[in-house]
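Of the protein chains in this complex, one is absent; all others appear in place.
Going in written order, the chains are labelled A and B, and every chain counts its residues from 1.
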Amino acid sequence: MNLLAPRNTWYPLTWSRNVTRTLSRHRILGMDLVVYRSEAGRAIALDDACPHRLAPLSMGKLRGDAIECGYHGMTFGPEGRCVRIPGQPVIPPNARVPSYPLHEKMGLVWIWPGEAALADPSLIYDLPQHGEPGWHAAEGDALRIETNYLNLADNLCDPAHVSFVHLSTLGNSASEEIPVEHSFGERGVLVWRWIKSAPPIPLFAKYGNFQGHVDRWHYYDYIAPCIAVIDFGSADAGIIADPADRGAGLRIFACHFITPVDDNICIDHWLHVRNFALDDADVVQRLHADFRIAFNEDKEILERIEQVARARPNAKTIRLAIDAAPQRMRRIVERMVASEAEARASA
Amino acid sequence: MNLLAPRNTWYPLTWSRNVTRTLSRHRILGMDLVVYRSEAGRAIALDDACPHRLAPLSMGKLRGDAIECGYHGMTFGPEGRCVRIPGQPVIPPNARVPSYPLHEKMGLVWIWPGEAALADPSLIYDLPQHGEPGWHAAEGDALRIETNYLNLADNLCDPAHVSFVHLSTLGNSASEEIPVEHSFGERGVLVWRWIKSAPPIPLFAKYGNFQGHVDRWHYYDYIAPCIAVIDFGSADAGIIADPADRGAGLRIFACHFITPVDDNICIDHWLHVRNFALDDADVVQRLHADFRIAFNEDKEILERIEQVARARPNAKTIRLAIDAAPQRMRRIVERMVASEAEARASA
Partner (left out) sequence: MNLLAPRNTWYPLTWSRNVTRTLSRHRILGMDLVVYRSEAGRAIALDDACPHRLAPLSMGKLRGDAIECGYHGMTFGPEGRCVRIPGQPVIPPNARVPSYPLHEKMGLVWIWPGEAALADPSLIYDLPQHGEPGWHAAEGDALRIETNYLNLADNLCDPAHVSFVHLSTLGNSASEEIPVEHSFGERGVLVWRWIKSAPPIPLFAKYGNFQGHVDRWHYYDYIAPCIAVIDFGSADAGIIADPADRGAGLRIFACHFITPVDDNICIDHWLHVRNFALDDADVVQRLHADFRIAFNEDKEILERIEQVARARPNAKTIRLAIDAAPQRMRRIVERMVASEAEARASA
């Protein structure tokens, strides 16, 4: 494991709907966790290995809020402390498994893998439109991609690929030559472009009932290390004078909450929030279908690139103008990891 | 290969029924062997690689008691000496393949991988009840388990897991809190416990026609490096006053003869010997079915543990009271290997 990922931050672990009274196993940052819900409904994550013989606790049984190991019955409470060793009255003080702070928001369970004392739920990313009147949020999938999570983050700081990769859904050739703009912050990058007075992209052509050309936008908002929200939409050409008035058009936030599984695998937990056809369940299914096509196109290209990169560990690559934001994204993550290392060293 | 296994000892190689006039391939201690039966019926094992170009001899042809390599026809007798090189009159003296002493007992072919001069068949483990009147022996399976053979040996020095792993067959919750007892010898460990006046376990409930509670026993008899025999049974509560009188109850010896295939794989050759329903072939099939359920439960947990252990090469584990016998088991095997190394060094 040589994963470049800060620890003192919230990561998406899995959809809340997956956390039940049945033990399940999830992997993040190279750690295997057993995840379940307490009788009172609280999500709990423990290290998924009994400290006795390393049997996965997820093979065991839920006894109230505790887990009984399926091999010899050692039992651990929701904070990871051993509460029973069958046939042995004394429980050694080191008989415990690590537990991790969890918090639920936007339909996901978020985990804080770092110092538990710092785990402030208010630090979890907030999309104001999620749950607001006038907007409809729909949970998507957990798309597993066989590449390092920063390679997916590259893709999500990069509106330029849309013109070539997603021609049946999110892009068309009208944007090919339009440069991207960007702004950089302490914790993130924002990359965007407007395509003015051009044919609508296939996805919006279905819902917009546009009679002629449209103005459309793609804003890629990345917040290190695992949040990427794409604000994109379209309106009849000319009607949006101020870019801040994007709500006057058809607008979608496509949220990508990235789980770094380990060095070589990540999961894209995606959902979308839109301001049109709010009561139309059919539109949700059609959008899901379109997003599945598009995100699978990204998955395929990222996985093929990963294979090439592994076969050529010393390959030299060329930087283009569109790489400024992905490069800054990596600098931000590196800085986060380095400052955690410094804090540990000085402590 | 970093397999902790003595060489000057007998190991089970395969069931006698598998050794025929057709060449077959078996792997033990990281060695691939070609195994067959001579015209006179003797089992023979040679190194399964032609010394010319390393073609497996098991791809060749049996010519009387010799094997003709399938690539260029080099032919080797049952002691491994080359007896023919087609197109070449002179046979170099180093043209030979290693051969290994074999002996058949209890339906198995046993192999001595060490110094051939020391291969005394009387050293093979003997279960007096096997083949005796009043007992019926039934051959089971060759269960492949993807873990080092000593991890299976751990499991077979450990009666405590039965209460949690084998609830539908060999165990029930009555034994959860009963500590195990043990005695240690030069070459083995014996671990046991009695569960007095408790409901019968599922397996014996089927055959015992018990009206009330029973006394039951589990004796785990391990002899390094590859023999594990479990003597277990039940009788109406109170009727066995002296533990030596276990024959008065329903009693089964479940024999596990372990083949260390290589570092990561072992085979559990299991059979059972019982003192009830001797003429009932149906009981044999039902016992086989129960044992398959139980031993597959062990296989699953051992293989899952192996995966966890590989993912955490530096994991620290906790020792419990029930680990005394498995720990001693490993010390015995280490001592056997060390004393062989000393003998080689002083020779």
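Everything that follows uses one rule, which is that contacts are C-beta pairs under 8 Å (C-beta built on N, C-alpha and C of every residue); 3 or more make two chains touch, one makes a residue touch a chain.
Because the structure is a prediction, the values reported are computed rather than measured.
> Going by the contact rule already stated, which one of A:127, A:145, A:160 or A:336 would touch the omitted chain in the full complex?
In the complete complex, the chain left out is touched by residue A:160.
> Quick one: which of B:17, B:53, B:144 or B:344 touches the chain that's been left out?
B:53
> Taking the full complex into account, find the residue in A:44, A:180 or A:240 that is in contact with the omitted chain.
The single option touching the absent chain is A:180.
> Could you list which residues of subunit B touch the chain missing from the display?
Residues 32, 48-49, 51-56, 59, 68-74, 85-88, 92, 94-95 of subunit B touch the chain absent from view.
> If you put the missing chain back, which residues of subunit A would it touch?
154, 160-161, 163-165, 176-180, 300-301, 304-305, 308-309, 311-312, 315-318, 320-322
Heads up, the rule we're going with is that only the chains that are shown with their structure count from here on.
> Using the average of all C-alpha atoms in each chain as its centre, how far is it in Å between subunit A and subunit B?
From the centre of subunit A to the centre of subunit B is 49 Å.
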